[in-house]
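Have a look at this one.
All protein chains but one are shown in place.
As written, the chain order gives the labels A and B, with residue 1 at the start of each chain.
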Amino acid sequence: MGLARYVIVRALLIIPTILLLYTLVFIVLRVLPGNPVLAALGTKNIPEEQLQAIMRELGLDKPLYQQYIEYLVNFLRGDMGYSMVVRGRPIASDITDRFPATLELSIWAIIVSFVLGVGIGYVAGRSRSSIVKHLARLYGSITYVLFIPALGLFLQLVFGLWLKVLPTGDRLSPGIYIKPITGMYTFDALIQGDLVAFIDAVKHIILPALTLGLVLSGPFTRLTLDNMEKVMESKIVIAYRSRGIREEAITRHVFRHTLIPVVTYLGLQFALLLGGAVLTETTFNWPGLGTYLVDKIMYRDYTAIQAVIIIFAFLVGLISLITDVLYALIDPRVRYQ
Amino acid sequence: MLIVEDLYVKYYTRRGTVSAVSGVSFTMQKGEMLAVVGESGSGKSTLALTIMRLLPRNAVVERGRILLDGIDVLKLSEDEMRRIRGSKVSMVLQDPFTTLDPLRRVIDQFIEFLMEHGLDRRSAEKLALEALESVGIPKTLAYSYPHQLSGGQKQRVAIAMAIALKPSLVIADEPTTALDVVVQKQIMDLIDTIKRGGTSVMLITHDIALAIERADRIMVMYGGEVMEIADKGTIMSRPLHPYTQGLLASIPRLGSDKIPESIPGYPPDLRNPPKGCVFHPRCPYADERCRSIKPQLIEVEKGHWVKCHRVVKA
Partner (left out) sequence: MNINPYTGIGLAIILAFVLMALLADIIAPYSPTEASGNVLEPPSIHHIMGTDNLGRDVFSRIVFGSRTILMVVFLAVAISGALGTILGLLTGYVGGAIDRVISFIMDSIYAFPSLILAIALSVALGPNPLNAAIAIALTYVPTYFRMIRGQVLSIKSEGFVEMAKALGLPTTRIIFRHIFPHLIPTLAVVFSMNSADAVLTEAALSFLGLTVQPPTPDWGFDLYKGRGFILAGAWWMLAFPGGMITLLAIGFALLSEGISQSHAVKSFE
């Protein structure tokens, strides 16, 4: 009851944010540059008539406000227009091809960062040694500023070239085939019970997920550690102890409290995750939205760039909604406000 | 049933060692309510936490013995102590807003507590509901989250948990200070009923008027030491310690236009307690002996103990 209403309210509140981001992206990409078609074709010696024809084809001849509205309406219907460079290619189908790869990478990276970050913070939080706590904090601030391509290439050198145990790019080895269901190969292979393909897919995702996950894990460590310390000194712990509850159970309950700020942070972390995914994908030739975006940047394919960035805006809105809901699930006080 | 002998507790801090409890001795009988009265910082909570063995890590029990129904509490292993907490001795904490975990339903916390002490889930739930019912918490509230309860209701839940397993001793550390006046009375009435089952109650308060109204006996603490112990009537009619007299004089009285006097001066710095009697810097009668020699706690008449050079054993 309370939860459903809460979710609906939050969902409605996300809409203005998404609209604002859309407007922003529209302004930056459509209003700022000169003639996008010229930029895309990279030449100025096109007959005026042909230029007009292309502009009309792409809907760029209409007044800006009309473009603004039509683009949004079409976008919501799943029509993201056509590529400027590969003419006649609908962008929506490119994106549906690429999206699962990015989603799969993100899911594994979040899992890695959560397990590493919260795990290290939890262990350090329970430890009585101040050196361990110091090291955990240092881990948190240093992993946070690792440069993803540098870390990724370093891992490729070590595990791919020197130890030769893991592949350095792509999602599957040549010759391995997985029938796409979700498009996320690790999960698809599991669903189909194909062990060989599963191991191959896992081998390919280890390094990218580790790279991205490691960089994202730092803030989790610090948050978990700080909050464990704070909550372990709180009166709730004394109260539990005064009832004879055993320490393991208390730690478990307390851990839930430390998760509140961690989950709130998850939402902010997602912005980092998307940016990091672009770099990770480029570093590992991972065929997701990030490499797609970078490819399109090379060709100045504005319609495609715009579509990807707006997709990201929607994802940000969606994720902030999901974190709100998670938050409400953990903390009952939120639901009833 | 509770015997505390010559108890010394210190806190080690970066800025020195705090002697929070120094040489405290007293006894409590089955089914009586003892009020521990004293200003802020007099060591009341430290005493309570020592009995519960819940002192923070920087605290050390330097000396002393605590016997609860013949069990030497300070000698128990951590696990044995844990099993006693909540079943043989339990505590009602000052702030009801922090005693219950806000993330879990009241009933779940109650059931967890009872199951920790050996009940199975079914009987735990049944007992929890009965215990809550007996303190006036209906079933619907039992199944809700703590933030849906008022402060008074939360304190009722805390009391229900404290008495559910019929402990020999319940320690209530300022159980009503966070509540408004009307609710305070209801909660105190509830605490009164605890005694009926033969449970002893240690009521910790800085309010001597409340102590006189509710308790059977009163123990006055100052600077980590016991200044005076006697039954309520004796404290009211023949208070012997100047500090007790000061506390009594500070009670506002209905129908009297005498302005209640507060005791001048400040509580001692327990990192560096005064030589001689801890109370001497604030004592109107202090003389040379008080400044140099620490007085002993002596029994001036049966059950009436005082720590002051001015009283001599009758």
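Quick note on the criterion: a residue touches a chain if its C-beta (ideal position, glycine included) is under 8 Å from a C-beta of that chain, and two chains touch if they have at least 3 such contacts.
Source: prediction; values computed, not measured.
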item: Left-out chain, listing which of the shown chains it touches; value: A
item: Which residue of A:123, A:272 or A:330 touches the chain not shown here; value: A:272
item: Residue among A:8, A:86, A:249 or A:297 that touches the chain left out of view; value: A:297
item: Residue touching the undisplayed chain, where the options are A:12, A:76 or A:145; value: A:145
item: On subunit A, residues whose C-beta touches the chain left out of the figure; value: 16-17, 20-21, 24-25, 28-29, 32-33, 137, 141-142, 144-151, 153-154, 156-157, 161, 168, 267-268, 271-276, 278-279, 282-283, 293-294, 297-298, 300, 305, 309, 312-313, 316, 320
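Following the convention adopted for this analysis, only the chains that are shown with their structure count from here on.
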item: Where subunit A and subunit B are represented by their mean Cα positions, the distance between them in whole Å; value: 54
item: Complex interface listing, subunit B residues touching subunit A; value: 52, 54, 82-87, 90-91, 93, 95, 98-104, 112-113, 116-117, 145, 147-148, 161
item: Subunit A - residues contacting subunit B, complex; value: 234-236, 238-246, 249, 253, 256-257, 330-333, 336
